[in-house]
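The complex appears here without one of its protein chains, the remainder shown in place.
We just call them A, B and C in the order they show up, numbering each chain from 1.
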Amino acid sequence: MAPAGGPRAKKGILERLDSGEVVVGDGSFLITLEKRGFVKAGLWTPEAVMEHPSAVRQLHMEFLRAGANVLQTFTFSATEDNMESKWEGVNAAACDLAKEVAEEGGALVAGSICQTSMYKYHKDEARIKNLFRLQLEVFIRKNVDFLIAEYFEFVEEAVWAVEVLKEVGKPVAVTMCIGPEGDMHDVTPGECAVKLVKAGADIVGVNCRFGPQTSLQTMKQMKEGLAAVGLDAHLMVQSLGFHTPDCGKGGFVDLPEYPFGLEPRVATRWDIQKYAREAYNLGVRYIGGCCGFEPYHIRAIAEELAPERGFLPPASEKHGIWGSGLDMHTKPWIRARARREYWENLLPASGRPFCPALSKPDA
Amino acid sequence: MAPAGGPRAKKGILERLDSGEVVVGDGSFLITLEKRGFVKAGLWTPEAVMEHPSAVRQLHMEFLRAGANVLQTFTFSATEDNMESKWEGVNAAACDLAKEVAEEGGALVAGSICQTSMYKYHKDEARIKNLFRLQLEVFIRKNVDFLIAEYFEFVEEAVWAVEVLKEVGKPVAVTMCIGPEGDMHDVTPGECAVKLVKAGADIVGVNCRFGPQTSLQTMKQMKEGLAAVGLDAHLMVQSLGFHTPDCGKGGFVDLPEYPFGLEPRVATRWDIQKYAREAYNLGVRYIGGCCGFEPYHIRAIAEELAPERGFLPPASEKHGIWGSGLDMHTKPWIRARARREYWENLLPASGRPFCPALSKPDA
Amino acid sequence: MAPAGGPRAKKGILERLDSGEVVVGDGSFLITLEKRGFVKAGLWTPEAVMEHPSAVRQLHMEFLRAGANVLQTFTFSATEDNMESKWEGVNAAACDLAKEVAEEGGALVAGSICQTSMYKYHKDEARIKNLFRLQLEVFIRKNVDFLIAEYFEFVEEAVWAVEVLKEVGKPVAVTMCIGPEGDMHDVTPGECAVKLVKAGADIVGVNCRFGPQTSLQTMKQMKEGLAAVGLDAHLMVQSLGFHTPDCGKGGFVDLPEYPFGLEPRVATRWDIQKYAREAYNLGVRYIGGCCGFEPYHIRAIAEELAPERGFLPPASEKHGIWGSGLDMHTKPWIRARARREYWENLLPASGRPFCPALSKPDA
Partner (left out) sequence: MAPAGGPRAKKGILERLDSGEVVVGDGSFLITLEKRGFVKAGLWTPEAVMEHPSAVRQLHMEFLRAGANVLQTFTFSATEDNMESKWEGVNAAACDLAKEVAEEGGALVAGSICQTSMYKYHKDEARIKNLFRLQLEVFIRKNVDFLIAEYFEFVEEAVWAVEVLKEVGKPVAVTMCIGPEGDMHDVTPGECAVKLVKAGADIVGVNCRFGPQTSLQTMKQMKEGLAAVGLDAHLMVQSLGFHTPDCGKGGFVDLPEYPFGLEPRVATRWDIQKYAREAYNLGVRYIGGCCGFEPYHIRAIAEELAPERGFLPPASEKHGIWGSGLDMHTKPWIRARARREYWENLLPASGRPFCPALSKPDA
């Protein structure tokens, strides 16, 4: 099995999923570019698109090389506060950047919107939908391949987002940033999925806030919720690249380590291979990552599912499967690590004997 | 204190250190570019310079923005095996890339050589010095600002390297990849430092193999060893970005997690601020990183020592000092994290309750 | 508040509970006497009553001094296999021993029976009830104060036990060894409690198999289950003295550390004070321990609830409340530990850096 060769015809997201293909999503922009020096934590805004386009282009390229089939535009989420500001220019430029890179690898470009800061304070459907439409216009003008409504804490607002996105005839995916306990109004994951599919979403799932294992538990509930009422939809998961067995309903933002002490929680590539396999076994076919997912994590998804997909991503040129790149090491005990069972069974130490394994979430 | 403004005159490494300036080094290339998809673990070679120059340029730029005053060329270490090969072209191109970026920020370019694979098998000084000279020729042709002999396990070979580098009249730094137990022939860190200074090194210290705290223990011994015989030299430290309290004499390569399960050991930015402060207090003035040091770690050095240096690095535009970027967060418990004592005292959890804190090194 | 003084009139268990008194149970016999050298792990039988009566008497005395209001007889659970054997003599002697010590402190003596080994293989109600009656006869002959049916995995068998014990007119307590997931046939804790009260139990609760926090979760469910159907009963909890946040439905026996590696899980006295307070707040008024509960753990219950009860146990003569016995230590940092908030907030280290925090249960 060699890294993927020549150009492949660009099929739409639903064509791919309908035909049973695995679609690999991309990973973390905000957290990753913060560590590279281009995004400010706390603001979490994408002005780097204008200020440092080469940094953004580079990261798109890395995810593409790692095997991503979808590149998400690195765009502002419009709020009433910034409607006067530079957001529109940034978002248009972000679409151009994503498309430029996507074309080099036959990837799809997805434009995405997320929850508003208003919903918590009022439930004015018209005003919120108006905000969604403003963002949508840029995506339509730039002709992205499909649309994602992501990072919703409340299913009601997510439904509104789906309703807006469905107006333009492109495929619509929707992900909530919820865990197994459901949305902030205690709507279960299963009910959320049902409402979203009924609203017209083609693809449903979760993104962000929760780590790989927790996100898969939520997906299981979504799947069962849909099955219970006889509905069907494509499933999608884009978990954190951080382990969060100890987080509560609010997810990783409530953990004391958020956002500047999460390092010990970063998933290994082997953790992500396990995640990809379990997602696949659960019936999820759109598998990517969110905050904390670096390019090598995306590559881990592509490598784990290479048998099913029939090819490896370009970046696997630089990766020995299951550590095989160590097989020529001069130290025999390091050579001995060049095998699958070694890495599958490793319980990595934190090197932090004064730190605990788990935290109690704030709030 | 604002981020550093206009162009500063480019002073040489010794001018800087002699005048008491803090010099910030750069960070990890091999491990970082491995995670980005451009370097193969096991081989650990820099062919990305030719294959993906934009990825290498981008990383240089990130370290520069983070505050690095020195950019090291991302070059092959010549071995007798690859003397016929592409190494010379890669190394020349690597010099050009580093210089191109360095010029944008008044940084110095350092060409570096490291231990040979031959020394373990024979001790043929002439053959080994010949290899060093081959590499040196490229650096002279490309006119790098100064030279570094780094990653030596045996002080005898490091002395040979210093002797060769001193032949060309440029400043010479030398770092060994040893811990507090000394070199592989049991020469103590203090003795190593003495031998290297006697051989003509202008700057001595350690790089790689050991984490921040362990590397500073070694530096303390080097400093005391020099003082004991009345010698003086500039001190330099470029530790791992991984915590390794549990490693033995061989350092992190012997830990079971090397190289694909080190994630829980990655230092936080706060760990690195502590490292920078302790290095400074110890009298070390050339402070950088090695494997595992990402751009935000280098920024942490520059921010910790901003009071002494009088300026912040460009990337601090995107960083609230001590978490201050969180002070507008809508959740009050997250706003409460926008202060120094919070992050200084945080004991970050690993999120891995089935994993231990420490490992036993192999070998 | 002085340690309890002169003789108090011996009130029955129901008189005490009906009047709102807190009843303190006793603790671990099998595990404790195994560590002292008188019980064999695996067999877990009470022949020490005959072989080493002073060891058994001593432990009863320690629990009494620690504040226990109830001493349970250290008796065999009769099985069809040992009906020919020495069990009857041991059990009669065990009653005598418990009574002898109980009389010194006005404590009650409880005779207890537990689940049979037969129930898993057949559900012959008559044969099982017959076994219970055989044991009951000894308790009646020895005139114990009340009866406990304990350590039942299946509520059906526990109901049979209650029905038998109710035949003789003494108060009947019943505890199941289940956790929040319910009995081995998936009957929830709430349903179990309802069935047992309907069968005639005066006191219901849980014992063994699960640690303090987990047992209280189960008790909360029992309480809510009773409330939901308008039933009322006295509540009782006798948890393990081991922390078991990681155990599954089978409880601590499935943990890899059972039974010879449980040391790191042993509760501190402060953990048990917290347990006692939370049990009390939940409405539980019969509070004791099971495996792993040493005399000082029972004293911790009595000390935590001394304000409510109005007296301290005899063994508090030898205990400074909240560490106050340290207030004369010559080292000031140890004197500083002589206060409640120190011990309440301490997160004790395991001293085992190569061990994990949690285990995966076998099975």
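Assorted remarks:
In this section, a residue touches a chain if its C-beta (ideal position, glycine included) is under 8 Å from a C-beta of that chain, and two chains touch if they have at least 3 such contacts.
None of the values given here were measured: they were computed from a predicted structure.
Across the entire complex, contacts from the unshown chain go to A, B, C. The chain omitted from view is touched by exactly one of C:50, C:168 or C:346, namely C:346. Taking the complete complex into account, B:357 is the one of B:193, B:219, B:315 or B:357 that touches the chain left out.
Hidden from this view is one chain, which touches subunit B at 347, 353, 356-358. The set of subunit A residues touching the chain not shown comprises 246, 353-360.
Within subunit C, the residues in touch with the undisplayed chain are 34-43, 54-55, 58, 61-62, 65-66, 117, 120, 211, 242-246, 250, 253-270, 294-296, 299, 314-315, 317-320, 323-331, 333-334, 336-338, 343, 346-359, 362-363.
Operating definition for what follows: only the chains that are shown with their structure count from here on.
Closest to the middle of the protein, by Cα centroid, lies chain A.
With each centre defined as the average position of its C-alpha atoms, the distance from subunit A to subunit C rounds to 49 Å.
Once the centre of each chain is set as its mean CA position, subunit A and subunit B turn out to be 33 Å apart. For the pair subunit B and subunit C, the distance between C-alpha centroids works out to 59 Å. In subunit A, the residues that touch at least two other chains are 347, 353, 356-358.
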